[in-house]
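Written out below as structure tokens is the structure these notes cover.
A protein chain is absent from this complex, but the other protein chains hold their places.
Now for chain A:
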């Protein structure tokens, strides 16, 4: 069971490579600077925190992080 997930809005994303520079393990290492996948699972709390930091640093606000509510899982 994952702790959360993220999604990338391709309309907003400009491929600045910030997410990949910050956490390549979550956003992949593509040559283009665009994240490898539009969505992804965040396995543990640590990943959720990291993804949150990236979302807050993204210059176009293209990343959204969802925290799964343990009560409903």
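To be clear about the criterion, contacts are C-beta pairs under 8 Å (C-beta built on N, C-alpha and C of every residue); 3 or more make two chains touch, one makes a residue touch a chain; residues count from 1.
One rule holds for everything that comes next: contacts and distances are computed from a predicted model.
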**Report entry** Name of the absent chain as recorded in UniProt (options "Methionine ABC transporter ATP-binding protein", "Isoquinoline 1-oxidoreductase beta subunit", "Cytochrome P450 hydroxylase" or "Doubled CXXCH motif (Paired_CXXCH_1)")
**Finding:** "Cytochrome P450 hydroxylase"
Query - Contact set of chain A toward the excluded chain (per top definition) - result: 14-18, 20-22, 31-33, 53, 56-61
